[in-house]
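Excluded from the complex is one protein chain; the other protein chains are retained at their positions.
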Amino acid sequence: MSLHNPALRDRACLIVHGPDQPGIVAAVAALVTRNRGNIVSLDQYSSDPVEGDFFQRVVFHRPDLVAATAEIEADLAQTLGPFGLEWTLTDQSVPKRMAILASKSDHCLLDLLWRHRRGELPVTVPMVISNHTNTAEDVRTFGVPFFHVPSQPGPDKSESEAQILKLLEGNVDFVVLARYMQVISGDFLERVGVPVINIHHSFLPAFIGAGPYRKAKERGVKLIGATAHYVTEDLDEGPIIEQDVVRVTHVDTAEELQRRGADVERAVLSRAVAWHAEDRVIRQGNHTIVF
Amino acid sequence: MSLHNPALRDRACLIVHGPDQPGIVAAVAALVTRNRGNIVSLDQYSSDPVEGDFFQRVVFHRPDLVAATAEIEADLAQTLGPFGLEWTLTDQSVPKRMAILASKSDHCLLDLLWRHRRGELPVTVPMVISNHTNTAEDVRTFGVPFFHVPSQPGPDKSESEAQILKLLEGNVDFVVLARYMQVISGDFLERVGVPVINIHHSFLPAFIGAGPYRKAKERGVKLIGATAHYVTEDLDEGPIIEQDVVRVTHVDTAEELQRRGADVERAVLSRAVAWHAEDRVIRQGNHTIVF
Amino acid sequence: MSLHNPALRDRACLIVHGPDQPGIVAAVAALVTRNRGNIVSLDQYSSDPVEGDFFQRVVFHRPDLVAATAEIEADLAQTLGPFGLEWTLTDQSVPKRMAILASKSDHCLLDLLWRHRRGELPVTVPMVISNHTNTAEDVRTFGVPFFHVPSQPGPDKSESEAQILKLLEGNVDFVVLARYMQVISGDFLERVGVPVINIHHSFLPAFIGAGPYRKAKERGVKLIGATAHYVTEDLDEGPIIEQDVVRVTHVDTAEELQRRGADVERAVLSRAVAWHAEDRVIRQGNHTIVF
Partner (left out) sequence: MSLHNPALRDRACLIVHGPDQPGIVAAVAALVTRNRGNIVSLDQYSSDPVEGDFFQRVVFHRPDLVAATAEIEADLAQTLGPFGLEWTLTDQSVPKRMAILASKSDHCLLDLLWRHRRGELPVTVPMVISNHTNTAEDVRTFGVPFFHVPSQPGPDKSESEAQILKLLEGNVDFVVLARYMQVISGDFLERVGVPVINIHHSFLPAFIGAGPYRKAKERGVKLIGATAHYVTEDLDEGPIIEQDVVRVTHVDTAEELQRRGADVERAVLSRAVAWHAEDRVIRQGNHTIVF
């Protein structure tokens, strides 16, 4: 099937996390070996060797992976159960399905679509949803379906969110807010059932509320940045995946700060999306482990 | 006199700022020329060509500068008065006198003393004042006087501040808080009468209050930084001079974040001090112009 | 006329350079003032106050600039002649015409077209010329004409270069080689008569010849970069406009180094193009002054 990446055929990614204790690494490695897997890469992190949290990402090659998956999963359940560990096993040849929500700004949206076309992102893009129509033609040029869901006036967004949820339902593995300028409700987050990644500008110090670039200009900041994070009910406060900054000076106008900010935003978001798509990011409490 | 730098003999630095209007640059340049000065470098910035604020820094060479200073100043008063501009004229061969206030941490303190000894900072260091004694021997090895002013218990710091003010009075041109961990009172700032530069850690987002590195660790930030700024009554909120960041990962412990932060702090503070000492920084409202 | 930018109407950019000597800044500023110009920004640099080279960039606002240009130019000739200085005066509301030469890689090409559409580059793009056809549809989606000039087999490129020169002649103000993989002849450079900007990968240390990313991988470099420069007869050796780097590790494959390199290349090239288009870059010998 064309959506599968033949270069990654028979590659599995195993994520394990839970309370740290002696013997986990040995148990997991032995499991991979007895299931005829050959470890391609392995990352491991423990927040504290004594009573800490354990995180592991193992990529292994296993001939006829699809046929063996059920058997491996049974072995995982039996092996990791006694340790009280959680695990997920994914087939790396199956790209994740990524929906993009956008508004008028196109810099993050187009960068994602272009990187996807270049083969830099191991995803498929079943749809772009926007509350504006200005990017429709560009999106369709990339061969991606575009859906217009106008933003609902007033604080109640339930109807437009319901339309979006209906489009997404069953069709996507994660959602990217590519400068989507509508507030997402807690109810939406609960019902969407897949991870949602957001990008927003970041400053040192932070500037709350409207007109952040104007405030940054007034305060004379020397760096502006961007943060990509998983969306939680605390807007702009979820676990951080990636951040970066760029230098600015007093000569830069608020408009130029915003332009420079756009460059950082698209770079940071594309890295965060790639890492999520490759199962490199593990959420733990309000932070992430990025392998 | 040994405190003067012969390489900068007869070099003047003229700072001009005030309401922008046509003809300022021409008037200043003509003034320098008719006073037999040769412009070495010139930086100019206008916040807005229409009704904006104008800032200019001109370094010029003038044979026998000391003898001519009174005459040049009279010309400046006469020339710039009609424009409603403020100005300062400094002799670049006379280094500014910098006092350093420190506490237990030595990273910013020693970096400044070491850069000064290497000739990287155009300043003299008449004294280091600390509320601890651990750095006394190091400071004196650099040939710099060390004064111990213990911190006063309780919220009232007036007595220890009075001691510090007495040491500083008439002896310094600016003060650097090199990780000085005592709160400075508004009264102190008023009476010290010279600029005070501070350095503090910075994050995206900001973490308020105690234990910022622990909070940054919990939140999983990917960048930690430092901000150097002029001290105003709003602690940690004055005009920013310089900022920088360094990348960190989930592997770094809170202690390692602090260590990485220390490296950024000393780098950012030393740049801010050099720029201030070279009259490159102009304060305007709550931000700075750095030429 | 639609190609002119109304926001920059009546703004002139004056570049002056030549042997440094007292009084130049005053003379230029007086000239601007007596021609009813109001200085918007001014940058000045002297390689050495004694017998050095002087460089100045002045942007000024002059009502009815177009009508006054001839008069200002006459004044410039009369004023700067005695100093032995060269000068150019440009109308900032008239965008420079930029031709892009490309090959198969689209990352630099599309980033330039996309930034142009966003209004980030003060240029027009009269044509893209490529020795391949794969980007034709993308280019035309941006409303830009695409011309295919196949590369001529063998070392003699005179015929294909002649075709390109015929397309460019009289139609462009500068040429950008956006990963154009054909060697440009000295004859072409002479006849094209406009500046040509190139982008290439850069490493510490440099890797000469074919397969640079593979060599960089073998040598275990920790940074890869890109350099944008004006093209001279010494290929890849002309005056540098901009450079940047990105960190890599032993985990990155040669393919990933190339991908990371592509990101740096498009960022560096777009900055170099913007600065050239805004008349911020002055060539002097084999280096540049970037204001």
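Each chain gets a letter, A, B and C, in the order it is written, and its residues are counted from 1.
What we mean here is this: contacts are C-beta pairs under 8 Å (C-beta built on N, C-alpha and C of every residue); 3 or more make two chains touch, one makes a residue touch a chain.
The model shown is predicted, which means the values in this text are computed figures rather than measured ones.
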Item checked: Chains on display which the left-out chain touches in the complete complex -> A, B, C
Notebook entry, point to check: Among C:V221, C:L257 or C:V273, which residue is in touch with the absent chain?
Noted result: C:V221
Item checked: Hidden-chain contact residue, picked from the options A:N5, A:S46, A:S151 or A:Q284 -> A:S46
Next item on the list: Mind listing the chain A residues that contact the chain we can't see here?
Entry: 21-30, 32-33, 37-46, 49, 61
Margin query: Tell me which stretches of chain C touch the chain missing from the display.
Written below: 45, 202-206, 217-223, 225, 227, 239-240, 242-245, 249-251, 285-290
Checklist line | Those residues of chain B which, in the complete complex, touch the missing chain | finding: 41, 106-107, 110, 114, 118, 120, 138, 141, 251, 259, 263, 267
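Here is the rule we use: only the chains that are shown with their structure count from here on.
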Margin query: By Cα centroids, which chain is closest to the centre of the whole protein?
Written below: C
Check: Looking at chain A with chain C, do both copies bring the same residues to the contact (over half shared) or different ones?
Finding: same
Notebook entry, point to check: At what distance in angstrom does the C-alpha mean of chain B lie from that of chain A?
Noted result: 42
Next item on the list: Please report how many Å separate the Cα centroid of chain A from that of chain C, as a whole number.
Entry: 37
Notebook entry, point to check: Tell me, which residues of chain C touch at least two other chains?
Noted result: 41
